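For this view, one protein chain was removed and the others were kept in their places.
A and B label the chains in the order they appear, each numbered from 1.
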Amino acid sequence: MASATPTASSGAGARPAEVPARSKSRARKAGSRRRVLGQVSWTAGAWIAALIFFFPVLWMALTAFKQESAAYTTTPHLVFKPTLDQFRAVFDAGIGPYLANSATATLLSTLLVLVLGIPAAYALSIRPVRKTRDVLFFFISTKMLPGVAAIIPVYLAVRDLGALDSVWTLMVLYTAMNLPIAVWMMRSFFLEVPGEVLEAARVDGVTLRQEITRILLPIVAPGIAATALICVIFSWNEFFLALNLTSVRAGTMPIFLVGFMSSEGLYWAKLAAAATLACLPVLLAGWLAQKQLVRGLSMGAVK
Amino acid sequence: MAAQTTGARTRPGRGRAPDAPPADHARRGGRGLGARSAPYLLILPACVATIALLGYPLVRNVIISFQDLNAFQLIQHTTQWTGFSNYTDQLSSSTFWHTVLRSVLFTLANVALIMAAGTAVGLLLNRLGKRMRLVLQLGLVLAWAMPVVAGTTVYQWLFDSQYGVVNWFLAKLDWHSMAGYNWFGHQFSTFSVITLMIVWQSVPFVALNLYAGLTTISAELFEAARMDGAGAWRTFGSVTFPILKPFFLGTTFLEVIWVFKAFTQVYALNAGGPEGSTETLPVYAFIEGVGNQHYGMGAAISTLTIVILLALMSYYFRIMLKQEDDL
Partner (left out) sequence: MGKRRAAIAVLGAAVMAVSVAACGSGGGGSSDKASGPDAFKGKTLTVWVMSGSNPPGWTKDITAAFEKQYTGAKVDIKVQQWDGIQQKLTTALSESSPPDVFEVGNTQTPYYAATGGLKDLSGDKSSLGGDAWAPSMNASAVYQGKQYAAPWYFATRVVVYNKKIWANAGITSTPKTQDDLFKDLAAIKAKGTQDAFYLPGQDWYAFDGFLLDAGADLVKDNGGGKYTADLDSPQAANAINLYKKLNSYGTAPKDKDEATPQQSDVFAKGDVGAFLGLGWEAAGAIAKNPALKNEVGYFPMPGTSATTPAKVFIGGSNLAISQNSKNPQMAEDFLKLALSDQFEGELAKEGGVIPNKTSLDSNLAGNDYGTVSATAATNGGTTPLIPTWGNVENAPNPITTLFMTPVLQGQDPAAAAKKADAEVDNRLNQKQ
């Protein structure tokens, strides 16, 4: 940082005409100093904030590579000998079926959400119906339903249908869970499509299906991707429904983790490995598709 | 990018409010009656799915709340009606009202913290250079994406009385009474951990949304404010906040809903303990309904939860609807 150049302007004998120039340059230097100082403190603040948000995830991932003795201690170790033993133990404990169930329920429900949601989003944006606002409101009001209010009716209905402990049940429920948000989000992406493109298409006389598939989808593809990603994350992380509606065959990753906790509660490193594996797909998605996710999150009405 | 429900103003290329009937489209396309019903048909599958899978549980839950549904009735598949007794039992119970008060205060405290921290981080994002912003964004996204079950596990370790990092760190800072402190042994400290976790996972949404909103405000406005000598607070108060008011209102509205009905974080961290002092309404409904196997009572409690939430939100509804009308 530039240090202030000593100046005699404050002393006697300064000519009035020179003062403004010199003080202006001083002001400019002070200003740039302030700006650099400002930038450094913003960056420092950003690092601190980033660390705070990162920390639990980082801690979990680190602990997964530790030996049990290095994990379950009073003094936390940042330096340790890494090992893959814990991950091996988790795989030996039979994580496979749970992974498969989670993947199935997540991917299929997201697909269904897109199939059902894209037309609805289109209708609510490009070709608005009357009462668009009411329909939107209806969709978003469903978010007010607490899980605990839904669980008994859903359990009873699923039980009476003989559909307990089934991945397909989860798939259907996750679709319902994500549909409102997906419609909301995709609608806002559709709203961004320039009107000229649509007018041009209509002048050419394309059918409805062609309009959607050949004109619109390519434009909103990034938005659809963002929506799909968010649906994937929600479905993968979903815990409450899976807990109450599955037992042996259809358990998902969060269920595996909770079961693992009760049998291996004391073994933090192993637990960390299981937790890391449970988070891995969504964390990877978050990292690699960060830009899309952020875009999606900023479209409002998410969680 | 529009950050909210609004917006003919911010949408490029659309000269019309979204509610206006698509008169000239129909004429232009020349598809007549089919064209007018097509949009309704497009919405139909999604609406049906939502009504069936989300509306049905709501209705059935209310029905169950008028029944005596305990282990016996569940196993025997019998229906035993009991009128309003579940409701009168709850509304006359001091435990219920204490839980309501606790839930409301908990929600308000959390939402205040989330909005404050989220706004701060959002403003921070706006001030950073591209590289730092991506770093911070990554941290935010990872925190948001983490499954709640994994998160509660990690938080339980971090705050473990003997082997937790937090106690070790606090003791290192010379706060020695924290050395073996049992965070989950007292109401306030348990709530602190729960709040920290909820705020940690909710701030990313608020921050990223605010940042997106900030990018829509043209730089000239900020320049003008700075020229006029406005400091950071003044700028926020006179420029940022008024323009982004819909965003703040909408986000607060959503956060209130989500925090009020938050279940997993509160339950997983200490199951509403110690001595039931951290039970919020959803946790209370679960413990009464599912844990104690009095499903009818649980249904009544969860219905009351929804009613209370609607009451809390009615003020917001009015503001939000007024906002929509103003646009």
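Quick notes on this one:
The working rule: contacts are C-beta pairs under 8 Å (C-beta built on N, C-alpha and C of every residue); 3 or more make two chains touch, one makes a residue touch a chain.
This structure is a prediction, so every number in the text was calculated from the model and none was measured.
Checked against the full complex, the one of A:107, A:144, A:164 or A:197 touching the unshown chain is A:164.
Of the candidate positions B:168, B:184 or B:263, contact with the hidden chain is made by B:184. Residues touching the missing chain, restricted to chain B, are 68, 70-72, 74-78, 161-162, 182, 184-185, 271-276, 287, 290-294 (touch as defined at the top). Panel shows chain A; residues 155, 159, 162, 164, 247-248, 262-263, 265-267 of it touch the chain omitted from the view.
Basically, only the chains that are shown with their structure count from here on.
In whole angstrom, the spacing between the mean C-alpha positions of chain A and chain B is 15.
Chain B makes touch with chain A in their complex at residues 1-5, 7, 11-15, 18-22, 25, 28-29, 38-40, 42-43, 45-47, 49-50, 52-61, 64, 69, 121, 124, 127-129, 132-151, 153-155, 157-158, 162-163, 165, 168, 200, 203-205, 208-209, 211-213, 250-251, 254, 257-258, 261, 263-264, 282, 285-286, 289-290, 295, 298-299, 302-303, 305-306, 309-310, 313, 324. For chain A in complex with chain B, the residues that touch the partner chain are 39, 42-43, 45-47, 49-54, 56-57, 59-60, 63, 72-76, 116-117, 119-120, 122-125, 127-130, 132-133, 135-136, 138-139, 142-154, 156-157, 172-173, 175-176, 179-180, 183, 188, 191-196, 202-203, 205, 208, 233, 236-237, 239-240, 244, 253-254, 257-258, 261, 268, 271-272, 275-276, 278-279, 282-283, 285-287, 290, 293-295, 297-303.
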